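Note that one protein chain of the assembly has been removed; the remaining protein chains are unaltered in position.
Take a look at subunit A:
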Amino acid sequence: MRLLRYIGKRLLHLVPVLLGVTVLVFFISHAIPGDPARMMAGQKASREAVENLRRSMGLDRPLHEQYLRYMKGLLHGDLGRSVRSQRPVVEDLKDFFPATLELTLASMTLCLVVGLPLGILSAVRRNRPLDHASRVFSVCGVSMPVFWLGLMLLLLFYRNLQWLPGSGRLDVGLDPPASVTGLYLVDALLEGNRPVFLNALSHIILPAFCLSYVYLAVITRIVRSSMIAVMEQDYVTTARANGISEPVVILKHCLKNSLIPTVTIAGLSVGELLGGAILTETIFGWPGMGKYVVDSVNFLDFPAIMGFTLVVSLSYVLINLAVDVIYAFLNPQIRY
């Protein structure tokens, strides 16, 4: 019950945070030199046409007036109209956000499914061959630039081996599953559509790995070091002295204790994956928000930039809230 009240309180905190975000992003993005009306009208348009366009877009009003008008729309769920696509920003986000979310979730799953066991094994077999191998794997992950990794993956698995597709979310000619969540993998499962599911899966493997590698490396190292710290605790000796078998000692008594730092890092990573998918999406032609926002910035498409930033910061705050709630389940000393 107290937890629910805590969650409610935290959700209320969202309001000032998001308000702050809108102020910051609005004024900073309008400080970018360049003239959206001119961009839109094109290089060859007459001065008069540009002025008309500026007036019709409301860009001739003072900045604070523009901001208030934007906020008024926001309260009604209206994020404005994208200058570039001429569609409501909400519609654009609905199209592009699920793709990015799917890529992010797939990357996070990969991080946890590979990083957790690898970190645990490295801790248990400390300074043995497996640990050394995992260290090399992690150092590669942290130090390899994403664009290079992406190109190498494409070269190897797409061009040379031809094991996996190189771009998009589905093969050309396949219809996407009926949209429920917008995540193709989930929707295909819900629909029971096996070929589409497998096809979507094969498309997401390379970009998901490319995007996750850095965080996978970080999570592996965090799990390893926190496991090692926990394994030296007295209560682990107590467990062993009580005759509890080694797998139970590791997976029950050690793991739960060492998950707290891991969850912190994983939570931060999800946020960064969401906002940081731009390069990966570009390399793999992934039709997500990353590509959308880069194009919007180039076009000085203010409503689109604002919409993207709001969605990302909202996700960030929600993920951190989720992390705090998970803490309470992991550590009984944390009570809200």
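Rule of thumb we're sticking to: a residue touches a chain if its C-beta (ideal position, glycine included) is under 8 Å from a C-beta of that chain, and two chains touch if they have at least 3 such contacts; residues count from 1.
Quick note on the criterion: contacts and distances are computed from a predicted model.
For the omitted chain of this complex, the UniProt record lists the protein as "Peptide/nickel transport system ATP-binding protein", which is one of "(2Fe-2S) ferredoxin domain-containing protein", "Peptide/nickel transport system ATP-binding protein", "ABC-2 family transporter protein" or "Cytochrome bo(3) ubiquinol oxidase subunit 3".
Taking the complete complex into account, A:239 is the one of A:239, A:274 or A:323 that touches the chain left out.
Within subunit A, the residues in touch with the undisplayed chain are 233-235, 237-245, 253, 256-257, 330-333.
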